[in-house]
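What follows is a single structure, written as structure tokens, with notes after it.
With one protein chain held back, the other chains of the complex are shown just where they sit.
== chain A ==
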Amino acid sequence: MSHPYQCVLHCHQAGQVESGILVFASGPYIHTLSAQNGRYLSTWPSLENTTQTRSTGQNNGNGLEVAQLKSSPQDDSERPSKRQKLSPARDESCSSSAEIVVARDSDNGESSNSQQPLNPPVIKLAGTSAGQHVIAVTGEDKCIRVFDLAATGILTQLSERQDTMPKRPCAIILTPDDSTILCADKFGDVYSLPLVGQVFETATFNGIDANNTSRTSDQKHKQKPFAPSATSLTVHTKGNREALRQQQNIKNLKAEKKVSNLDHKLLLGHVSLLTDVACVTLASPSHKPRNYILSSDRDEHIRISRGVPQAHIIEGYCLGHTEFITKLCVPTVYPHLLISGGGDDYLILWDWPAGRMLQQLDLKSLVANLRNTKLGAGKLFKGSAKVKDAETEVDIAPRICVSNIQALEIYTELSGHPRVEIIVTCEGVPALFTFTLGMNAQMQFSASIHTESNVIDVTILPNQSSVIYSMDTCHQAFSTDASADTGKQGPRSLVGSLIYDTDSKTWEENQALQANLVAATRECADSQLHVPQAGAAKGKSLRELLYGLESLRKRGSENETDV
């Protein structure tokens, strides 16, 4: 059983004639493949001698520099810092598939042999527009890694920022000039980080130059002894008074620990879990470019802020969603338009500089139609028609959750204005939904493209008018929890690719690429079988990795009076 690709990304390197490189994240591994012919290129961390590279990587990355970083703001006598929540190597979650159980057993054996556990799974991938760098986020350890992407597809880790992020990153993008990473987190804050940070270099000089500011403020903080900010005048209840009396008796209480903020800057924040960010450049009245940051959250807001360095100024909001938002998409050729989706039954097309809703596009009925035609036919084989009816009635209700929205520009020879194909995927739905966005800022549904398995992630290949998508082979189509019985269906492919035919204006399978991609992914999967997969998600954790967005939906809380 091979691990599905939870993230796919296409990087096109400026100046290269070839169509760039595809970057696939499979559990803790990152594979690179050629976008030109689908050939397998490389894997990070290296598969042949994983444990060895891991340990040397530890020495380079953590042993020297990171250790110094860690030790400087912390004192030995202080309280131990909060333990990271890492999922145990032994996965307790139930899995009904025999293959998964077997895989887990063998993993346990191997992981106990090798003391070096792998990284947690990658949750986000981002690439610079120049295609030179790839940024990978692993969720459980809140680590942001920046890689150099060579034309040969080999990834070289440039930096690993583990302790900088206070909360788990939820979305990661780059500013249009490729110099800065914007990272939105679970706590609602957006931070900026330099893409190529000097943090580790300066830290080795004992933090004399670049870290001066944070260090002095750190010392200043230390010099001030802790004093409770409450007084007998501000607390009144018996319990609180007692707590205050105890605090006042403690003489040498250390000051509260400061979060080290060596290279990340807080730009803006919502009081809600952030789900996506976008960075857009518009022409100003003075014809100079203006940057904006768009951020979406779980509480139905899309905020429009000015770009760095004025990100603290809110220009407006796009309000109209009634459920959590998961994805923002701004087409490059129409930068004043925004397509957003999430837990609502529809997508919204916005004129975002004006905060105006232009269109609502129904998505739920598209999913329901597809489900009825595909699943209805399939169930006839299984049981009686009655069961099918009852089940489909229940099945019509499920809510949808948009997992990805991508825009692909289609240039036709006749007109200078490109059409934009919008590709939308939903969690646990084996389909790509395509819409056409024209010059008149009107969006129209064009097709539902049924796929073999649930689509997980999708990326576009602009210069080939193609899309590449990854699929979930572990679960049944239309289901996010039922394991797939592979025995009946035979091997399913992990990836698929489509190409847009400008003549017929339809999407077709990109056959040339597809065959090579499937072969290459088999190659990846086969080589992966021989190495420890302690970091690979299974069972419940795999489900959370692949389908984590639906859990953002609010439940009506029952005991709300006492909160």
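Methods note: a contact is a pair of C-beta atoms (placed from the backbone, for glycine too) under 8 Å apart; a residue touches a chain by one contact, two chains touch by 3 or more; residues count from 1.
Going forward, contacts and distances are computed from a predicted model.
For the chain of the complex excluded from view, the name given in UniProt is "tRNA (guanine-N(7)-)-methyltransferase" [choices: "Elongator complex protein 5", "Transcription and mRNA export factor ENY2", "RBR-type E3 ubiquitin transferase" or "tRNA (guanine-N(7)-)-methyltransferase"]. The chain not shown here is touched by just one of A:C7, A:L267, A:L294 or A:L498, and that residue is A:L267. From the options A:R161, A:H321 or A:R419, the residue with contact to the unseen chain in the full assembly is A:H321. Within the whole complex, the absent chain has one touching residue among A:R306, A:R492 or A:K540, and that is A:R306. What chain A contributes to its contact with the hidden chain is residues 187-189, 191-192, 213, 217, 221, 228-231, 233-234, 256-259, 261, 264-272, 284, 286, 288-290, 299-301, 303, 305-306, 308-314, 316-317, 319-322, 554-557, 560-563.
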